[in-house]
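The other protein chains are all here in position, but one chain of the complex has been omitted.
Here is chain A:
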């Protein structure tokens, strides 16, 4: 007994030594799990949202998303749009400064946009700014960079001329590619301008340290125009791509925020952490594309039948534990300028009725039991969840139509390389995450001239015409109506079967204040604070 006691007290002693004495922290630090190592901190090369979270804390674009995910003025205080919808004039904030104290100028923005479109920069997301006059030609090397439609009228006035009216241009400006760089810093430091100690930024925070795969530290930028309202002194981003490891570090109270965790953990985490578990539907659609170039998928009846036979509730609840929502439209709900999307006509009927109708349609088309044999190959990128979805869908098609379904999976690069290069397939899994909160971003994927993203090579003149009309329409309400018509047509034709609206999964510690779930998934640390 005595020895047991001794052991226990020794263990307690070791334990307390290991924990060490943590000093009472005077400064407010947010420990932010960030789901992966950023590939770059260069606005011209960024392409993923874990970079976006960091970059938008460091830099401020002309427009930004507020805590609720709405577009509000950022570095620009006000703006005017010419009557023809072509020329935007932005007035920058008089007190907008870089972290070195120098003023943010219109020329900085003009320089940044030229840099993104310069073919020598090879920016991954150059197309985000293609609505700017001559941008696409500049990016293809057909015009010199100085022909880009951006002009610094004076130190604080920026004039942007567009190729054609672009109703969602203010959303585009809130994209991380449209964040400014300091012209002086980039010219002086070239590629090194992204390094800690060198980087000059105009956002609420500045970069102070970066150890790849370990942590990235930003501290409050005292020169920021709204610094008085920034409550955090420091944000540490942890680039952890292993979801289980992130959750463990949250449970050990080492991190306040975790972005993305395995859906099968939702129930367990809800039991332990209650409303610290956030499931927030996002602007992302999980869909299956049909190769409309070949039989039988060229037949709209076959496509509709296959789509109807998929029990989306099962996918959402059984496979994703409610972390995804059944989808019947290509455009996810939650886009302010669009409102309720146009759903497929079978959205409101019960699954049993859908299946009866599907069998009928398939018979009409002459496939399945009693008709031509139905052999379907589902392609998807390797991932346990995608595999479960494909297996379930295969089972549904087998039971409903007596189809023979086989599954093929490739890693992400190979899967998308195959589809992009126009490879033939039967049914292929794809996903789309919005670049900007506008329905056009989803509907443009199925335009016949979109050779890269229109995997199934859907060609429909009426659809193309409606989309064209939407680009020309100036009035927001009328434009929204045209886009709804286009989506209704798309859902009638079902060249793609939307299956799920994805959700962003966050663990938000009760220490964190100011958090609001929003569908554009925008969470600037500037709007957050931590309780003592």
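Rule of thumb we're sticking to: a contact is a pair of C-beta atoms (placed from the backbone, for glycine too) under 8 Å apart; a residue touches a chain by one contact, two chains touch by 3 or more; residues count from 1.
By our rule, contacts and distances are computed from a predicted model.
Trainee: Hey, which one's the missing chain according to UniProt: "Oligopeptide transport system permease protein", "Sarcosine oxidase subunit beta", "Ion-translocating oxidoreductase complex subunit C" or "Diguanylate cyclase (GGDEF) domain-containing protein"?
Mentor: Answer from the record: the omitted chain is "Oligopeptide transport system permease protein".
Trainee: Thinking of the whole complex, not just what is shown, which of A:95, A:187, A:226 or A:254 touches the missing chain?
Mentor: A:254
Trainee: So one chain is hidden, and I want to know which residue out of A:417, A:465 or A:478 touches that hidden chain in the complete assembly.
Mentor: Touching the chain that is not displayed is residue A:417.
Trainee: Among A:166, A:260, A:329 or A:381, which one is in touch with the chain left out?
Mentor: Residue touching the chain left out of view: A:381.
Trainee: Decide which residue listed in A:123, A:308 or A:361 touches the omitted chain of the complex.
Mentor: Missing-chain contact among the listed residues: A:123.
Trainee: So which bits of chain A touch the chain we can't see?
Mentor: Here the touching residues of chain A are 14-15, 18-20, 37, 39-42, 45, 47, 119-127, 136, 139-140, 191, 194-195, 211-215, 238, 240-242, 244-245, 248-249, 251-252, 254, 381, 410-414, 416-420, 431-433, 451-453.
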